[in-house]
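Every protein chain except one is present and positioned as in the full complex.
Chain nomenclature is as follows: A and B, assigned in order of appearance, with residue numbering initiated at 1 for each chain independently.
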Amino acid sequence: MSASLRVGGIGRPADVEFTWQGRVLRAPAGESLAAALLAAGVRRLGEGPGAPRAAFCMMGTCQQCLLRVDGALAQACLVPVRAGLRAEPA
Amino acid sequence: MFDAAVIGAGVMGCSTALHLARGGMRVALLDRGAICREASGVNAGTLTMQMTRAALIPYALRAYEMWLRMPEWSDGGTVLAAACPGLSLAFTEAEAAMLEERARLRRAAGAPIELVSGRQARAIEPGLTDRVRLAAHCPVDGFASAYLTGRAFRPALLAAGVALFEKRPVFGIDREAGGFVLRTGSGPLTAHRIVLAGGAWLEPMAAWLGVRLPIRVLVNQLVVTERMPPVLRTVLGVASGLLSLKQYANGTVLIGGGWQGIGDRARGGLAVRAENFAGNIRLAAYALPALRAARVVRAWLGLEAETADALPAIGPIPGVEHAWIIGSVHSGYTSGPYFGKLLAQAILGAEPELPLFPIDRLLAREAA
Partner (left out) sequence: MTCLTIYDVAVLGGGPAGMAAAAEAARRGARTVLLDENTRPGGQVYRAAPHGFRMPADPDRRAGEALRAELARSGAEVRTEHCVWGLGGGPLVPEGSPPEPFRIDALHAGATVTLAARALILCAGAQERIIPFPGWTLPGVIGLAAATILLKAQGVLPGRRVVVAGAGPLLYALAAKLLAGGAEVAAVADLATRVDWASTLPQLLLRPGLLARGLGWRAELLRRGVPVLGAHTAVRAEGGDVLERVWLAPLYGVRERAIACDALCIGHGLAPATEATRLLRAEHRYDRAAGGWVPVLDSDQRTSVPLLYVAGDGGGVRGAAAAPASGRLAALAALRDLGRLSARAHAIARWRARAERWRAAQAGAAMARLMSPPPSLAAVIPPETVICRCEGVTAAEIEAALADGATDVNQLKHFTRCGMGPCQGRLCGEAAAELVARRLGGREAAGVATGRLPLRPVPVDALLGTFDYADIPVPPPAPI
C-alpha cells in the first residue's frame, strides 16, 4: 500500500508489534484490531458458511470480525491492539 | 364433517393424523400456532433409550427406527436424525449405583445397554472429563434437529390429504348427534372423532369434555453454542438426568438437562433463568472440558407435559365415545412418531401392535 489508510493530523501512541497468522504487523497501541488489520491491508479475516468473514459493523454486533486473539474468541472491532497480541482466524 | 379432528400439531398429533389419513380417514389437524412449534420443535432432539422409562423402551426402539428412516415414510421429510452411541455418566457413588440399577432394568426391557468404566468411556468419547466413575453405554442412540420437525411433517401431511389448520385456536368442544363441534378462532369445525394431542395443554383440553386430567407442566431450558470444531461424537447424559449433550454436523453443541426456566401453561415459556442457564453450562463444561473454548449464543424454553405417574396418556377418553387422547410422554420426542402410529391403529379399529396407556388411572376423583 503506497499511502497509509491512517488519517493524518491525529496524535497516536507509539506503534507496537502484533501478529496476524504469524505475520508481524505494526499499529499504534490501543487502535482497534479491526482498524489495525484494515490499515495493514488485511480485510479477509476468515471464511464463514457461504460468505467470507470481514469486519462489517465496527460496533460489535455483526460477529463477522470474529477472530482468535491470544487463543480466545473475540471480535476484532472490540479488541485494542497491544504489544505481542496474536491474532488468528476464528 | 371430518372423520377425525386432531387438536395439537406436535409430533404426537402429526403422526396420529398422518397415519389416520393413510388409513383412509378424512382428517383435520388443528393447532393454535404453527406446526411443531411447541415441545416438538424446541426440545433437545435426543433419541435415546437412556432417558426412557423401562416400560417405554419397546416403543422407543421402534420410534428410533422411524426417526432414522423418516424420509421413507414421510415423503422425504427429515429431522436429520443421526445414529451414534450414547453414554450416561455417573460422577459419584450414588449416581453409579443408580446407573447400575437403571441399566439393568432398561436392558431387561430390550435396550442394549452395558456398563463401562470411566476409562472405557473415555476410549469411546475421548473428550470426556476424567472424573467419570462409571458410564452406561448404549450403541443404539442418536439425535435429531427438533426444529426441523414441523417442516419434515408438513408435506407428508398435505400429500396424505390432511387438512392442516395452523393458527386456528380451539376454544371448546360441543357434542352433537353424530359427532363433535369444535369452536375455533374462525368458525366451527365438525368431526366424528376427536383426538386431543395438546401436550402441556391436555389438561384444559380434557376439561372441554368434562374430564379432569391433572398434567404437570415442566419449563425446560435449552442452550446452544455457536459452531465449533468437533469435540463430541456420542450423545451424553448423566445419571442424575441433569445434562444432555450432543454436537450436530454443523458443529453446534446443544446443552439440555431439564433445568427449569420461568413459564406456565397460560404464558408459555416466559424467561430463561440466568442462574440455571449458567449452572447447566457449567455442568456441561465439567463433563466435556473442550466446551470451555466455545461461546453460547442462544437459550430457549420448551414446555413438557407430565402425568401423575410419569407414564403416557394414550388411549380412549373414558365416558366420551369416539374421543381419544395422546401425549404427556416424558422424553416423548423419541417415541412420538410410533405412539401416533399406534393410536391411529386403535382409532381405525385394529388392535394396536403394542398396548396403549389408558388414562382411567389418571383421572382425578371428584371431591366427595
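We adopt the following convention: a contact is a pair of C-beta atoms (placed from the backbone, for glycine too) under 8 Å apart; a residue touches a chain by one contact, two chains touch by 3 or more.
Here the structure is a predicted model, which means the values were calculated and not measured.
Visitor: Please pick, from A:Leu25, A:Ala54, A:Leu67 or A:Ala87, the residue that touches the omitted chain in the full complex.
Guide: A:Ala54
Visitor: Given the contact definition stated above, which residue among B:Arg22, B:Arg53, B:Arg193 or B:Lys246 touches the chain not shown here?
Guide: Of the listed residues, the one touching the omitted chain is B:Arg53.
Visitor: Check the options B:Phe2, B:Trp67 or B:Phe277 and report the residue that touches the missing chain.
Guide: B:Phe277
Visitor: Of the listed residues B:Glu72, B:Glu114, B:Asp264 or B:Glu353, which contacts the missing chain in the full complex?
Guide: B:Asp264
Visitor: Counting contacts across the full complex, list the positions on chain A that touch the omitted chain.
Guide: 3, 5-13, 28-32, 34-35, 38-39, 43-45, 48-52, 54-64, 66, 72-73, 78, 80
Visitor: List every residue of chain B that touches the chain not included in the displayed model.
Guide: Missing-chain contacts on chain B: residues 34-35, 37, 41, 51, 53-54, 91-92, 94, 98, 101-102, 105-106, 131, 147-148, 150-151, 154-155, 166-167, 224-227, 240-242, 262, 264, 266-267, 270-275, 277-279, 281-286, 291-301, 309-310, 330.
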